[in-house]
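For this view, one protein chain was removed and the others were kept in their places.
Per-chain residue numbering starts at 1, and chain names A and B are given in the order in which the chains are listed.
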Amino acid sequence: MSKTINIARYNPQTDSRPQLQAFQVESDNSTSVLDALLQVQQQDPSLGFRWSCRMAICGSCGVMVNGIPKLGCKTFLRDYPDELTVSALAHFNVEKDLIVDMQPFLTHLAAVKPYLINDDQSSQPHRQTPAQLAKYQQFANCINCGLCYSACPQFGLNPEFLGPAAITLAQRYNLDSRDAGKTARMPELNSKNGVWGCTFVGFCSEVCPKKVDPAAAVNQGKVASAGDFIISMFKP
Amino acid sequence: MNLKKPGSSKPEPGSYQPVMPRNWWLQHRYFQIYMLREATVLPLLFFIGCLLYGLYCLSLGETQWQHWLAFMAQPWVVLLNLLAFSASLFHAKTFFELFPRVMPLAPPGLMIAGQWLATLLVATGLVLLLGGWL
């Protein structure tokens, strides 16, 4: 059957703001929003959007579907009425059509030192029990799609806020039994754009396509940050 | 690692910078419920005001205390306090559900049940204590 997909188009050379444009696409039980966009691109090759793996693991194809952040490849037209609206991810600068500037997101990721920090020079693997692995495993499943940033009003209001994915990544390494870098990461988390920027709206976890639960990570970060503060009070 | 991208530090010329509308929290149901949760503070403020006023009246003596009791019995005050009570229950519900995610100590269902049980016990204890049965 045929459905209408309204796409927020934006060409930086000619437009001052995004404008909706309607397209007709053929849809069956398995047609994803990404499939629909690929169909539209056949009608209009100038349509810009990112995609690659089409199996919800590369994190490229995040868009707003009827105002909710979604992965295009994991959202199906069968779940929508005859008409739906697709626009660029919220809270990021729009570069062209559905393509946003992901740079702030990457800068925030890099800011939390997302790698193992330790002095250990051994050439043997660490021991890490399944229980120790389970402590951070869920937070290591983030695919960097950025949907949580589009769901976070605090990031929308303050782009300097580290945001859900970056704090989750910090937490992922802080909870790793092989890591000794928590003290290096805490200043960033304790700062005014760190964990305390979060008001626990919780929508980030709602939209996360990989069930990473960034809201939990951020609020675990608050507990860690508070602990850090209390310890610092008792230090000379 | 460095990053080479023309104009990466500031928005590229021609990129569209979206602005958050003032009514962003009305945009969908999830944000509305979030704002409702935040708004539970308002009836709770009223309840705390009542309590503080009661303490103040108690310090002024018997007449004032009777006056406060009469005030508290007025239908609109009872209504507002009922509202505060349900708001606190709603807030507790959301908080109890979030807590196991932040402190995953036991299975979430068990932790939620445990918190309600603890609330019930503490509340019953307080009623018994203040009522003079203990």
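The rule is simple: a contact is a pair of C-beta atoms (placed from the backbone, for glycine too) under 8 Å apart; a residue touches a chain by one contact, two chains touch by 3 or more.
Convention: contacts and distances are computed from a predicted model.
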From "Cytochrome ubiquinol oxidase subunit I", "Fumarate reductase flavoprotein subunit", "Dipeptide transport system permease protein" or "Energy-coupling factor ABC transporter ATP-binding protein", the hidden chain's UniProt protein name: "Fumarate reductase flavoprotein subunit"
Residue of A:A56, A:A90 or A:L147 touching the missing chain in the full complex: A:A56
Listed residues A:Q132, A:N158, A:S191 or A:S225, member touching the removed chain: A:Q132
Chain A, residues in touch with the chain not shown (by the definition above): 11-13, 29-30, 41-42, 45-60, 74, 95-97, 99, 102, 106, 109-110, 113-116, 120, 122-130, 132-133, 136-137, 140-141, 143-144, 169, 173, 176, 178-179
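Just so it is clear, only the chains that are shown with their structure count from here on.
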CA centroid of chain A to CA centroid of chain B, Å: 28
Touch list for chain B against partner chain A, complex: 1, 3, 5, 8, 11-18, 20, 24-25, 27-28, 30-31, 34, 38, 98, 101-104
Complex contacts: residues of chain A adjacent to chain B: 10, 12-13, 15-18, 67-68, 90-95, 101, 103, 106-107, 110, 153, 156-157, 199-203, 205-206, 213, 215-216, 219-220, 222-223
